[in-house]
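One protein chain omitted, others in place.
Then we have subunit A:
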Amino acid sequence: MLKTSTTDVVPEKNVQAKQRHGFRLTAKDKYFASIFLGPSILILGLFVFYPMFKTLYISMFLTNTLGKTTVYVGFQNYAKLITSPDFISSMWVTFIYVLAVTVLTIALGLLLANLSSQKLPGISIFRTLYSVTMGVSVAVAAIFWLFIFNPSTGFFALLSNWLNLPVVNWLTSPTNAMWAVIITTVWMHLGFTFLILLGAIESVPSTLYEAADVEGASPRYQFFHITIPMISPTLFFVSTITIIDAFKSFGLIDLITKGGPTNATNMLVYRIYKDAFYSGNYAKSSAEAIILTVIIAFFTLLQFKFLEKKVNY
């Protein structure tokens, strides 16, 4: 059922153009291209490209409290950052967080995906249950876990009391606060990672496992020598996604620790936000934002490299 529109009756003289329409450059295509692409180019230009250059520009100046640039200083803001112990500790904290979140999310996601790829009755129920955290937003995750971590009335505190164990100060000790943020992040990401990995494991040809069964290979051997190599492209893809997401973490930190205690969870994006919108130090914040951009761009490029191998464009 093809609808015909009265607004776009092809005039006689265009019949020729239509016949060689195929994939040749035509004036008509140019006209359509500007209509189809225009809105997206406008929005991306205004809210992605322009601000990127502007941020780069600000990062090379000193700024006053209104955010106006005053004196050109070149790369001095960057030099100041990389020699400031405060910033280095922030980067360090960010790296530890990203590493822990990525390793734990992938390891647990693999465990869950591998377990629930078995052909057992009722397995689909477990698949649904394991993917549930995909529906959880930052604020909800933070509230659920804040209650669990709460030192006086929280679930962990109660558990410790029942078991006669000392109560752990989850949010007041620097190391534990970091763990609290890591645990919450991993929990939030797990559903998504699980689903992607499950999809990959399910698409491994079953003949490979059947052959291994005939040879008498143990499930463990099959996991490390068939499953892992076969899903390695997907593993790589989820890893880069998790790394990028973790570098951009903001909500959970703002809700759970506010970067504290004593900057123990003051990660890169939180720092960018605070330096700009609390301290009014726009130049410093911009330099930090550019550093974040370089990191994210690097991992996104890695991902593209992988996509390039998998998809033709």
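Odds and ends about this structure:
Assume a contact is a pair of C-beta atoms (placed from the backbone, for glycine too) under 8 Å apart; a residue touches a chain by one contact, two chains touch by 3 or more; residues count from 1.
We take it that contacts and distances are computed from a predicted model.
Its UniProt record calls the unshown chain "Carbohydrate ABC transporter permease", which is the correct pick from "Formylmethanofuran dehydrogenase subunit C", "Zinc protease", "Pyruvate, phosphate dikinase" or "Carbohydrate ABC transporter permease". Touch with the chain omitted from the figure is made, among A:Phe61, A:Tyr130 or A:Trp170, by A:Tyr130. Against the chain not displayed here, subunit A makes contact via residues 1-5, 8, 10, 18, 21-26, 28-30, 32-33, 35-37, 39-41, 43-44, 46-52, 54-55, 58, 67, 111-112, 115-116, 118, 120, 123, 126, 128-141, 143-148, 153, 155, 157-158, 161, 187, 190, 195-196, 198-200, 203, 233-234, 237, 247-248, 250-251, 254-255, 269, 272-273, 276-277, 282, 285-286, 289-290, 292-293, 296-297, 300-301, 304, 310-311, 313.
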